[in-house]
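Of the protein chains in this complex, one is absent; all others appear in place.
The chains carry the letters A and B, assigned in the order they are written, with residues numbered from 1 in each.
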Amino acid sequence: MRRILLAGAAVLATATAGTAEVKLGSLGGVTGPIAEIVALLMEGRELAARHVNEQGGLFADGQQLTLVVGDSACDPKAAVDAATKLVNVDQVVAIVGPNCSGATLAAAQSVTIPAGVVILSESATSPAITALDDKDLVFRAAPSDAYQGIALANYILGQGVKTVALTNANDDYNAGLAAEFAKAFEAAGGKIAAHQVHEPNKANYRAEVATLGGAKADALVVFAYYGSSGIAIIRNALETGAYSKFFGADGMVNDELVNQLGVDALKDAAFTTPGADDSTGAFKAYMELAKDLKQPLGPYVPNAYDATFLLALAIEKAGSADRSKIAAALREVATPPGEVILPGEWAKAKALIAEGKDINYEGATGSLDFDAAGDVPGTYTLNTVTPDGKFAAKLLK
Amino acid sequence: MWEFVNFYLIPGLVLGCIYALGALGITLTFGILRFANFAHGEVMMLGTYLALTMVWLFGLHPLLAALPAMALTALLMLGLDRAFFRPFRSAPTIISVIASFGLMLMIRSAVQVIWGTQPRPILPGVQRPQAWLDGAILLAPKHVWILLATLAIMAAIHLLLTRTRIGKAMRAVADSPELARLTGIPVETVIRATWVVAAATAVAAGVMLAIDTQVETMMGFKMLLPMFAAAILGGIGRPFGAVAGGLVIGVAEELSAYPWLGTAPLLNPAYKSGIAFAIMVAMLVWRPSGLFRGRVL
Partner (left out) sequence: MDQFYGYGIYAISLLTVGGMYAILTLGLNLQWGFAGLFNAGIAGFFAVGAYVTAILTKPEAPEHLGGYGLPMAPAIAVAMLVAAAIAWAIGRICIRLRSDYLAIATIGIAEILRLILKNETWATNGPRGISSIPRAFEYLPDPWDKLAFMALVLVTVLVIYLALEKAWRSPWGRVMTAIRDSEDAARAAGKDVESFRLQAFVLGSALMALGGAYYGQYTKYFGPDSSDPASVTFLVWVMLIAGGSANNRGAVLGAFLLWTIWSGTQIVTGWLPREISLFGVAIPDVPVRAAYLRIFLIGLVLQVVLQRYSKGILPETRPAVLGRRITRGPEPGRQG
């Protein structure tokens, strides 16, 4: 036992020895129910940190930006524990993440708000986060569900589809999104012929699909994570011939969907994701930089890149690793006025900050202009599957 | 009428077959080693990833790839038994249960490190169902395979348990370990045979589940409790009870969502996974020996 303790102390000593680095917490559900999604978006975070470090690092002396990974496991208990360690033991300047809304609410209220640490989540979309009394310390790089529900409802109605069947996975994210969508769709004159909540991680959904199919609607709207139930629902709907037209949101956008179901099956499918507009320069810049990632446009991968890059800009702007200055600096670098900075343009941004000029980061996922609650406005992209099996993104107007 | 068969009964039977194959291993290990093996689901998942690797490497059909995967997993299982279960043969049950829990964590995280967490298809694409009996019954080819393969495996297990020396010894140990030991049955050999059968059937169940859905690292854990329920429903130590239990639970889960009264599902499908547990608890309370008079430990 004593030997273990001594070894632990030795590791502790070497790891905390002062090196020229700035630690940014990288909190996410690495294990747990959405591990497959988090593994992809962690790559987005790492890519942003790499760009910072390759182009001169932070501050005048070029300190390295280090991401310290904490596992929030999509479990509020684990999120609180991991956030406590990042804030107190690792002494991170700010935190990117966590991913799930429940984990975010717990970590923010229990740890980061009292400690005065900024968190910027790229994927927690619950409207409850807007209402949080957060002392301006909780930010998001993904718009609240409320906006996405409206955007998708309007798009579907615009396609001439007036009656839909709706199903959602019974988790915080998808249940919230479904509620916001149903409200918006019915308010705009659409009809929800059937609404079926399903438990994720079941082997098949044929009974659910039969009930939904009995409603004889024009299309099926699926809010789910692709891995835990989304693919299975669409597969069962196609197999039973209940539906062939599908709509959904960001939890579904993944190459695995096309791999498993094939291009033909998805020719009448469309999914919204938070604002990646492929006509903007920022989007093109990101796609060029991210082409080595497994899935540059996987759910929240561009958001993860933007969130990490923005926090790095905010630290640079603040001029030191001082936690208390990050929130204000974050607002300055993300919003106009200022010279526009695109993804990957770290050296340019660093030079401008050094000259004392204002900058305004425009990310792959949109302008990222935070409002008073720390939310970003909802611009949304529509993702469809092209005949060669890739997702094509188009901005929703 | 046909909608009932096509959308509720047949999916229930397919699911039931998968539960049945998984429950088979649980009931045998529970009956012979006398502890609830929480790692059973992860063994099933590990074997399915091995089968997936065979599909990738050699382009085999998933059902063919299952055979080498079954052999490999059985070998691995013997090693795991030696390392993690054998030291506790005479210790209290709870120690073995906790050891199986530790093994569950280890297998799952090892698979996540090696293969990653992305779900993978073992049989890509959508199989549209074919019409049988003048279009009344819709059945996808893969479901026919699953039903037939389950029948074949059941027949093989039946022959093993009734016609071979080792199979008879397994049944004897399940009935009464003390008596079996007294009559000179080599209990350690029987235990090894049990692990081989349990691992092989678990992999078969995993591959079939993967054919119907996909391969992912949580697939074992989410099947674990229904499989336990099936084993208990059938009676511990009763292989055919486990099969019947699996079918009953699979069908009951699906039928609970049928609109028996009016047009709404009888039970909100979000509660579907509660069905297996409710049947299991009711069975334990009112007839703990299960449908087929298994052991009451």
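As a convention for this text, a contact is a pair of C-beta atoms (placed from the backbone, for glycine too) under 8 Å apart; a residue touches a chain by one contact, two chains touch by 3 or more.
On a predicted model such as this, the values are computed, not experimentally measured, just so you know.
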Contacting the left-out chain in the complete assembly, out of B:Ile98, B:Leu147 or B:Val187: B:Ile98
Candidates A:Asn88, A:Gln159, A:Ser324 or A:Thr386 - the one touching the absent chain: A:Asn88
Candidate in contact with the missing chain, chosen from A:Asp71, A:Glu208 or A:Glu345: A:Asp71
Residue numbers in chain B that touch the chain omitted from display: 30, 34-36, 83-84, 87-88, 91-95, 97-99, 101-106, 108-110, 112-113, 177-178, 225, 228-229, 232, 268, 270-271, 273-274, 276-278, 280-281, 284-285, 288, 296-297
Contact footprint on chain A, counting only the chain that is left out: 8, 11, 15-16, 26, 30-31, 33, 38-39, 42-43, 46, 67-71, 73-82, 84-91, 100-103, 105-106, 109-110, 114-115, 126, 128, 132, 170-172, 174-176, 197, 199
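We adopt the following convention: only the chains that are shown with their structure count from here on.
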Chain A and chain B, separation of their C-alpha mean positions in angstrom: 37
Parts of chain A lying in touch with chain B, wherever the complex brings them together: 31, 33, 35-36, 39, 170, 196-199, 201-204, 206-211, 213-214, 226-228, 231-232, 235, 238-241, 256, 259-262, 265
In the complex with chain A, residue positions of chain B that touch it: 3, 6-8, 11, 14-15, 18, 109, 112, 116-121, 124-129, 138, 140, 209, 212-214, 216-218, 222-223, 254, 257-259, 263, 265, 268-273
